[in-house]
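Here the complex is missing one protein chain, while the rest keep their positions.
Naming follows writing order (A, B and C), and every chain is counted from residue 1.
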Amino acid sequence: MAGSSFGTLFKFTSWGESHGPAIGCVVDGAPPRIALSEADIQVWMNKRRPGQSRFVTQRQEPDTVRILSGVFEGVTTGTPIALHIDNVDQRSRDYGEIKDRFRPSHADYTYFKKYGVRDYRGGGRQSARETAVRVAAGAIARKILGDSVKVRGAVVQIGTQKIERGNWDWDAIGDNPFWCPDRQAAQVWEGYLDDVRKRGSSCGAVIEVVASGVPVGIGDPVYDKLDADLAKGLMSINAVKGVEIGDGFATAEMSGEQNADEMRMKDGQPVFLANHAGGILGGISTGQDIVCRMAVKPTSSILHPVRSVDKFGLRATPVAEAMMACVLADHLLRHRAQCG
Amino acid sequence: MAGSSFGTLFKFTSWGESHGPAIGCVVDGAPPRIALSEADIQVWMNKRRPGQSRFVTQRQEPDTVRILSGVFEGVTTGTPIALHIDNVDQRSRDYGEIKDRFRPSHADYTYFKKYGVRDYRGGGRQSARETAVRVAAGAIARKILGDSVKVRGAVVQIGTQKIERGNWDWDAIGDNPFWCPDRQAAQVWEGYLDDVRKRGSSCGAVIEVVASGVPVGIGDPVYDKLDADLAKGLMSINAVKGVEIGDGFATAEMSGEQNADEMRMKDGQPVFLANHAGGILGGISTGQDIVCRMAVKPTSSILHPVRSVDKFGLRATPVAEAMMACVLADHLLRHRAQCG
Amino acid sequence: MAGSSFGTLFKFTSWGESHGPAIGCVVDGAPPRIALSEADIQVWMNKRRPGQSRFVTQRQEPDTVRILSGVFEGVTTGTPIALHIDNVDQRSRDYGEIKDRFRPSHADYTYFKKYGVRDYRGGGRQSARETAVRVAAGAIARKILGDSVKVRGAVVQIGTQKIERGNWDWDAIGDNPFWCPDRQAAQVWEGYLDDVRKRGSSCGAVIEVVASGVPVGIGDPVYDKLDADLAKGLMSINAVKGVEIGDGFATAEMSGEQNADEMRMKDGQPVFLANHAGGILGGISTGQDIVCRMAVKPTSSILHPVRSVDKFGLRATPVAEAMMACVLADHLLRHRAQCG
Partner (left out) sequence: MAGSSFGTLFKFTSWGESHGPAIGCVVDGAPPRIALSEADIQVWMNKRRPGQSRFVTQRQEPDTVRILSGVFEGVTTGTPIALHIDNVDQRSRDYGEIKDRFRPSHADYTYFKKYGVRDYRGGGRQSARETAVRVAAGAIARKILGDSVKVRGAVVQIGTQKIERGNWDWDAIGDNPFWCPDRQAAQVWEGYLDDVRKRGSSCGAVIEVVASGVPVGIGDPVYDKLDADLAKGLMSINAVKGVEIGDGFATAEMSGEQNADEMRMKDGQPVFLANHAGGILGGISTGQDIVCRMAVKPTSSILHPVRSVDKFGLRATPVAEAMMACVLADHLLRHRAQCG
């Protein structure tokens, strides 16, 4: 059935293949009178763009977003916002070698078995190129969330190398090509990844995304829990194999005492003394930071003689941020609908 | 907004609180002419029922399911199937102590902040009692999947204690109160849990659910990926804080070579040599076993002087199975709709 | 697929057959803290009830509604509200004569061809009994709309007999068994219908429903236009064969000048001088009365030796009101979600 839409009240519907003329999406349900320009979106697109360092695939896509509808005289009109991104880097090539061949650990095989037809030119719809539209939609979601909500992501593990949490510095992320919040780890990672790259190998990663400033009460109690929708959004990103909220899998080893987020009254308001829950209780936001992590598997492409370390992992951070922003914007509107 | 439904083509909508007169759900979209009786559902309900051993809460609920519609002369008619479960064990009590108090690590606080009102009698809608209807709906989903598809779950970790994967025996699960597939581990766990219980503590768990016999081609490629919908379904279960598909978070530490599921031609058919992917590539089933895991946090109730080891963890296995069955049944119908 | 739900943000999902043990629905998405009791719903149920006069089927159903969830201490909690109505009048009978026979102008044939199975006991899911749950859901929708919005219906035509619009008096409706707003017409109708009844015949009807007090700006501009959703809601009622908004089919014969609803400024506010549009322009409410009409076909039952004049037509008015209330409540929440 129709499965190319994400969200309920704030919803985007995407289209496009990696080797077609363009990709894009329709963002529907955005409130009116929100200031929005192409530049507001482009800034996030540029962060996701491949070809940023020697560690990622060198496809050169400017990923220029055009707004084709839904914005008039600098503000949203409340009608659908069509976003359009031309595919510029469609290097023509000889597909003879791969036309009749399923790439291992790719979806070539499952697509073909499902649809009985496949676009053999380079992944078609399964390509990570699709994630560009998520970032574009996420930029609009951020506008809906407003300046008081910050959605930020970081790579906390590359292969076997983890960050030291005590070193966390959000400002460090822009200073290295790995989205690494630990300056010391970033230096180690450079050597580690060069080594992986020289061996012609690849590695996976763990990415953490954090939303600050989300008001208490956003979410839904049963099937559309805020964490359930975040899990779906993150797991729908290419190559993601695991999702955690708060302390995640580590809670299995904890006792109830260790895992409890005690509350105290302070100036007449309840205050949490910890955030093992990751900012969500019973599917509803607590007002604390919302914390998610996702595992990205290593790339398994056999097509590039000198394999990039990670075709996608390093670019997945802005995509994860975007999906989180979209889920939050959707639930913000849902909450407003029901609870005023 | 309305968030009490799960699924798209095979959909159930649930209602009810732990201290109301009953709970139930409406299962909509089930194909006609499927043999279905109350006994077909009850067998799964009985597996989830609390009060099965000294390790879980002793609430005595028979959880008898009645079918109020949608079945005529022993088969489904294609119209909505209403399932109704009376709440029998509504021990009246004095709520004075908890009426004005938020239980830590429970959703009391977030419900109240969201809705401005709460049912203080015992969790209301946030209670794990709600999961009974998931199991009931899952029983119908299994009927749609048919006998060739098996959905089975097991507890693979309790607190710090993990199973030995080489010992896995599905038949072992029914022989211990822990859903443990490793007979040796089950013995160890008994002592471990008695110790936890004596300390008045609790612990978390990791549950693995596996679907065998799912045909290749089920799923959707982008936002409604089969793994994304499984992640949502599992993460929506009370107390779940993490979800993995296939090798999950372990893939972050793997190289592309280690993680690749190579294919060989055998009798003219492609055969996978491994299943790191957990039976899903690009959001679509490969025909291999579909493998998910979820982390359940330890209970944090402060109300019971002698705390049960795990108020919910041990009963979460049939709930996880049910959610997996529902997601698979939904995607089976979705696939049939689009691809015939 | 699952098609037993109506609405998006304010949504109800219904179940039950005319000869099963009960019927009911789950109302999801209702805002919290709305005062709601069973009596609030029962008052509307009583208006729809069969057996009210000699002109309608004499089935004796008390149609007592029970609220099984979602209401605590007299107010809605924001969680799903389950409504339950027992089927009392299930007279056991010999179905031999109709078991293998399709009743003309009934859905027996189409149900059987669709599902390959049918409930031969009396219409099953196609029975007008299903409309009882619409009225129950509509009662909750009215609560959401609040006292400032009035949704009222009237029968404006029975067979060939129309009312005189100049005689319209809302208070007249309760004084005759026909929901007729024209006291003089009501007297004529009594003789007309007695005559139809004596001939063993039946006749159709036209019902008009009017919503007053709906604020300007409710609705959606393209596919989910307010009038489109009203058309769907009314056309989904059993036996309805036509729906009009405002001047409806009469506009085909009008000129643009005749059909224009001119606006004037009055005290700084635009005021409409007419309401040919029926309170909706471009799918969005104008703030004027929203006016719909629907045509109900005559009953065609051959089972009752003395046929009731209209098995359903006369009881369709509260059902039409309920559907209008549900559409309006849904769009009110939708508007609040997007536009605040």
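As a convention for this text, a residue touches a chain if its C-beta (ideal position, glycine included) is under 8 Å from a C-beta of that chain, and two chains touch if they have at least 3 such contacts.
Since this is a predicted model, take the numbers as computed values, not measurements.
In the complete complex, the hidden chain is touched by one of C:I163, C:L193, C:V296 or C:A325, namely C:V296. Here one chain is not drawn; of C:S14, C:T79, C:N176 or C:T317, the residue touching it is C:S14. Panel shows chain A; residues 1-5, 7-11, 13-17, 20-26, 28-29, 32-33, 68-70, 72, 75, 77-82, 114-119, 124-125, 333, 337 of it touch the chain omitted from the view.
Residue-level contact of chain B with the missing chain is found at 1, 9, 29-32, 78-79, 221, 333-334, 336-340. For chain C, the list of residues touching the undisplayed chain reads 1, 3-6, 8-9, 14, 102, 104-107, 109-111, 113-116, 125-126, 130, 157, 159-160, 196, 201-206, 216-225, 227-236, 238, 241-263, 270, 276-278, 280-287, 295-301, 307, 334-335, 337-339.
In this section, only the chains that are shown with their structure count from here on.
Taking each chain's centre as the mean of its C-alpha atoms, the one that lies farthest from the centre of chain B is C.
As a whole-number value, the distance joining the C-alpha centres of chain A and chain B reads 26 Å. Averaged C-alpha coordinates put the centre of chain B at 39 Å from the centre of chain C.
Centre-to-centre separation between chain A and chain C, using Cα means, comes to 45 Å. Within chain A, residues 1, 9, 221, 334, 337-339 each touch two or more of the remaining chains.
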